[in-house]
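Report on the following structure.
Of the protein chains in this complex, all but one are displayed in their positions.
Up next is chain A:
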């Protein structure tokens, strides 16, 4: 039996430079960041202490309030998602290639990108001045945030649709509206529905955090009480359980 020769490893200088650059950036970040790494040693003990504080004796008397706030959070997320869907749905079609003029398309894509770059909390801070510290502010912030992601996923899904049915509809004399209805929509529906559900999930999660700036108040309990020590951490565990 002849000896097997292992083929030589392929050397790719581009890959190695990329690795070196990435390594340098990471090491640079570690080296320059101002962090008391020593505090890391205390973490395990602290985790156990806090878990004990939170779950050994949850404050069950807070449960009804926690449930009410959780419902408010979910309602906020729902309204935000529905509004986001209503706005983003037509915009997604306008942003897709082949259904609108290029300037409109690029304008909308830029808009989606800008919205996606700004965290929801900042959107909420901006519209806070109009609607005040109400759940409505949260819902609107989530709606605007949803337009950014749903719009992008939407036009990508529309562009990814199998061109066959579209061509068939066009060949049989369909107008643009008919092409959208019979060529695009039937194959894009599952994508759209899964995006909407996924975005709702994201909104439920972010609506819980919008309470930080006082919107909707689902977690005004946790961070404030924790960081200022004004309440028992156990008050918060019941609200997390329920969510």
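Everything that follows uses one rule, which is that a contact is a pair of C-beta atoms (placed from the backbone, for glycine too) under 8 Å apart; a residue touches a chain by one contact, two chains touch by 3 or more; residues count from 1.
Throughout what follows, contacts and distances are computed from a predicted model.
**Student:** Leaving aside the chains on screen, match the unshown one to its UniProt name from "ATP-binding cassette domain-containing protein", "Phosphonate ABC transporter, permease protein PhnE", "Cytochrome bo(3) ubiquinol oxidase subunit 3" or "EfeO-type cupredoxin-like domain-containing protein".
**Tutor:** "Phosphonate ABC transporter, permease protein PhnE"
**Student:** Which listed residue (A:3, A:43 or A:102) would be found touching the missing chain in the intact complex?
**Tutor:** Touching the chain that is not displayed is residue A:43.
**Student:** Of the residues listed, A:90, A:132, A:160 or A:190, which one is in contact with the missing chain?
**Tutor:** Answer from the full complex: A:132 touches the omitted chain.
**Student:** If you put the missing chain back, which residues of chain A would it touch?
**Tutor:** 14, 18, 25-26, 29-30, 32-37, 39-40, 42-43, 46-47, 50, 72, 75-76, 78-79, 82, 113-114, 116-119, 121-122, 125-127, 129-132, 134-136, 138-139, 165, 171-174, 178, 182, 186, 205-206, 208-209, 212-213, 216, 219, 222-223, 226-227, 229, 233, 240
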